[in-house]
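The complex is shown incomplete by one protein chain, all other protein chains being positioned as in the whole.
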Amino acid sequence: MNLSGIIGYPVTPFSHDNKSVDLNKLGKVIDVLLKAKVDAIAALGSAGEAAYLSESEWKQVAEYTVKYVDGRIPVVIGVAQLTTEQAVNYAKYAYEIGADVIMLSPFSYYKLNEQEIYSHYESVSNSTPLPIMIYNNPSTCGVDMSPEFMLKMVDGIENATMIKESTGDIQRMHKIYKLSKGKVPFLNGCNHMALEALNAGASGWCTAAPCLIGDQPKQLFDAVKKGESEKAKTLFYKQYEFLEFIVSSGLAAAVKSGLALQGNEVGGPRKPLLPLNESAKNRLKGMLAELV
Amino acid sequence: MNLSGIIGYPVTPFSHDNKSVDLNKLGKVIDVLLKAKVDAIAALGSAGEAAYLSESEWKQVAEYTVKYVDGRIPVVIGVAQLTTEQAVNYAKYAYEIGADVIMLSPFSYYKLNEQEIYSHYESVSNSTPLPIMIYNNPSTCGVDMSPEFMLKMVDGIENATMIKESTGDIQRMHKIYKLSKGKVPFLNGCNHMALEALNAGASGWCTAAPCLIGDQPKQLFDAVKKGESEKAKTLFYKQYEFLEFIVSSGLAAAVKSGLALQGNEVGGPRKPLLPLNESAKNRLKGMLAELV
Amino acid sequence: MNLSGIIGYPVTPFSHDNKSVDLNKLGKVIDVLLKAKVDAIAALGSAGEAAYLSESEWKQVAEYTVKYVDGRIPVVIGVAQLTTEQAVNYAKYAYEIGADVIMLSPFSYYKLNEQEIYSHYESVSNSTPLPIMIYNNPSTCGVDMSPEFMLKMVDGIENATMIKESTGDIQRMHKIYKLSKGKVPFLNGCNHMALEALNAGASGWCTAAPCLIGDQPKQLFDAVKKGESEKAKTLFYKQYEFLEFIVSSGLAAAVKSGLALQGNEVGGPRKPLLPLNESAKNRLKGMLAELV
Partner (left out) sequence: MNLSGIIGYPVTPFSHDNKSVDLNKLGKVIDVLLKAKVDAIAALGSAGEAAYLSESEWKQVAEYTVKYVDGRIPVVIGVAQLTTEQAVNYAKYAYEIGADVIMLSPFSYYKLNEQEIYSHYESVSNSTPLPIMIYNNPSTCGVDMSPEFMLKMVDGIENATMIKESTGDIQRMHKIYKLSKGKVPFLNGCNHMALEALNAGASGWCTAAPCLIGDQPKQLFDAVKKGESEKAKTLFYKQYEFLEFIVSSGLAAAVKSGLALQGNEVGGPRKPLLPLNESAKNRLKGMLAELV
C-alpha cells in the first residue's frame, strides 16, 4: 500500500457549542473531497484538529471515516499522541476499524532525541501490521527529523514505508530522493510548495485544499505527472495565494470558514483556536470567488 | 501572592511498569526540595511530565502535592492543556484543592495567534480567583510570546500578575523590566541563565536543580540579592555545567537519573521519553560528585 | 537586454604566488564556458572572488572578459563594493569597456536598511545606462532583500530590470512571480535549487557549474523549458550532489580544484580562502568521474 496522488484532509466538524463532533457533517466534508477526485482520505491530521479531540471523539471520527469511505479509496488515520502508550492504543484502533495506513508524527512537549523517536515508531510498528507514513512537521509537532534519520527508520522499522515531508524545505525532498535512490516514496505536506515537490518526485500531495477548491490540486498533480510543465505552472500560481493563505491562517480555521462561505456550515475550530476574523474571511471569500 | 526566591520543580515518580504515578515517592521528592530550602513548590511543570499524564493522574499529583506541602510554602500548579476547556477544568481543580498559583502556558499543536492566546488566558482567569503566572517557553510549548504581549495580558487580564520567561534570551527580561518600569514580577525559567536573570531583576528562579544539588540554587539567589557579586559568580559557574546538562538532556530524564544515583529511585520518564543512556548517566554522576 | 538560459560564472585564475591575476588562464576558463554552451558570461561574481581583488585587478578582469568574449554572448559584470562611491566607479567602468549588464549586490559590513539599499541602487543606476540585475545573496552579502522590496526597486529605479535570487528559498521566487504577474524576469542563483527555480518560472540559472560539467546545466534548462519533466528530473538528480558540493565547499575553491583535476591549473583561491583539502578533492574527483 503506497499512496499516490492527492491525499485529501477533511476538517472535523463540531456541534454549535463546540463540545461534540458532528459526524453527519463530517460525512458531507468527505463527500466534498470525493467529488474533488482525491486519491485517498486522511482523517485526524492537522486539519482535523486531532490534537484537540478527546479519546472517544478521536475514535468516533476514525471509525466513521472508514465506514463512510467504505473502501472506495484508501483511508489514512493520523496518530500524533504525546505518549507512546496512547499512540499504540490509537494505532491498534485504526487497524481494528479497517484503516489502510497510519500517519505517525512524534508530537511532543519535550524535544525528543533520535533514540526516543525511533523507539516510538518501533513500538507503533510492532503493534499493528498497517503501513506507517512517517510524518515530519516540526512547526506543529516540535520535533524535526532529518532525511537521513527518517530513511534509517524506513530501513529498520518494518512497517515504516513512506515519508510525508512538511518542513517547507525542498532540499529535504532532494535528499530523500538521492539517499534512497528514488526508492522510498515521499509525499508533500507543504501546500505552497506543491509544484516543486511534485517535480522533485513526490508521489503525492497531502492537502486540505480540495475541501474548498475541488479538483484543482488533482489537476496540478496530473499536469506535473504528464510533463505538462507550462500548464502545471499556471495551475500552481492560480492556487498559490490560496494555498499560502490556508496554511498561514491555520488550516482548520481557514477551511471551516471557507466551507461556511460555500454553504457547508461545519462549526468553528475548537478553542484556543478561533475562527477567521472578518478581514481574513473577506480575503478568503475573494480568493474563492476567483478560484471556484 | 507574588512568588520570590527559588521555585522548586519536583519530577513525577512512576511505578516500575511506567503505568501509574507513585505518590509516596512524590512525597519524598518534595521532602528533598523542602530540605533544599525552596521558597515554593511548582508541581506539573515541564520537569513533572505533566503533558504525559492522564487527567486522573494529573489530578492525583496536584491534590497530593498541595496536601503534602500543607501550607508550609506556596504551591504552584502548572496548566498546559491543549484545549481551553481542559485548561479551565484543570485550573478550577487547582483552585478547589487549595493551590496558590496557576502557571499557565499556551501548549499548542497549531501556532496560536495573539488573539487566541489572550482569549485562552482570559478564560482561565475568569474561571478561578487564583493568580496566574504567564509562562513563556516556546521550545516546549511551540508558541512564543513577546514581552510586549505578555505585559498586555498582565494589564488586561485580572489574575495574570507575573511572568515566567524561559526563552533563554536575557533581552526579554530587560524588556519586561523596562516596559513595566520594574513593576511586573518576572521569574527565570532558563537554568543556565540564572545569574544574569537574577541580576536583571528576576524575583525568582524556577528550577528542578534543587532535586539534586540541595540549596546551592538558593545560595546563588541569596548572593545576588545581597550584592555579593563575586560569590554569586563563583556559585553560578560551579553549577553551570550541571544546569546546562539537565536542560539539554531533558529535565525529567536527567533529574530522575540523578535521584536514582543519590539513592532515590523514582522510576524512569514516560515513553517516548527515555532514561539517560549510560554515558550521560556517567557524566551526571561525575558532576554530582563534584557538586554535592 | 534580458538574460535567459545559463549564465556562466568563470573563476578568476591567479599566478602561483597568489599575488596577481592570470589573464591568459582566464581566457581558457571562458573557453570552457563557451564550449559548455552558456548563454552569457558573468565575471566578478562570487565564484570570481571579486571581493578579494584590488581595484586594478578588478578592472583588468572586467576589461579582459569583455574583450575576450567579444560580443559572442552578453557579458555581465558583478559589482559588490562596500561604498556607494566605489560601486558607481566600478559600474561606470563596466559601461566604458562595453559590458552588457551590471549585477549589483549590496555587500555590506553594517546591516543596511531599505532606504540605504534603495539609494545605493539608485546611485548606480543614475551613473550608467546599463541594465542592472538586482542580486540578493544574504549569505555572502550580509543583507537580505524581500521580493516586495526588490520589486519596488524594479518599479522605481530606471535601470533595475531583473532579479537574481540566491537565498535558496523557493517561496521567494513564487512571490516575485505572483507579485509581478510574471513580468519581472528572475534568475536562479542557488545551484542545488535549479530544478524548482526553472519550473517556477526563472528565466535563467546563474552558475559556475559549466566550468566543470560542460553543458549539463544547459541540458537541464532545455529539458525544463521543453516540458520534458522526467528528463529534467533525471538530469537534475544526476548533478545534484555535485551542485550542492561546490556551494557548500566554497565555489572558488571547489571550481579551481575541479579545473586542476581536469588539467586546467588555475592556481588556488586567494587567502583567507584555502584550496579544498585532500578528502574534499577526492570526493570531487569521484563526482566528476561519474558526471563527465
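Going in written order, the chains are labelled A, B and C, and every chain counts its residues from 1.
Basically, a contact is a pair of C-beta atoms (placed from the backbone, for glycine too) under 8 Å apart; a residue touches a chain by one contact, two chains touch by 3 or more.
This one's a predicted model, so the numbers in the text were calculated from it and none came from an experiment.
Though it is not drawn, the left-out chain touches B, C in the full complex.
Considering the whole complex, the residue from B:15, B:56, B:126 or B:171 that touches the absent chain is B:171. Screening C:56, C:83, C:126 or C:234 for touch with the missing chain picks out C:83.
Screening C:108, C:146, C:180 or C:262 against the full complex identifies C:108 as the residue touching the chain left out. Interface with the hidden chain, as seen from chain B, comprises residues 168, 170-171, 174, 177-178, 182, 192-193, 195-196, 199-201, 224, 227-230, 232-233, 237, 240-241. Contact residues of chain C toward the unshown chain are 19, 46, 50-52, 80, 82-85, 106-113, 115-117, 119-120, 123, 139-142, 250-252, 270-274, 277.
Keep this in mind: only the chains that are shown with their structure count from here on.
One simple way to say how far apart two chains are is to compare their mean CA positions; for chain A and chain C this gives 39 Å. Per-chain CA centroids place chain A at a distance of 34 Å from chain B. The geometric centre of chain B is 52 Å away from that of chain C, both derived from CA atoms.
Residue positions of chain C with contacts to 2 or more other chains are absent.
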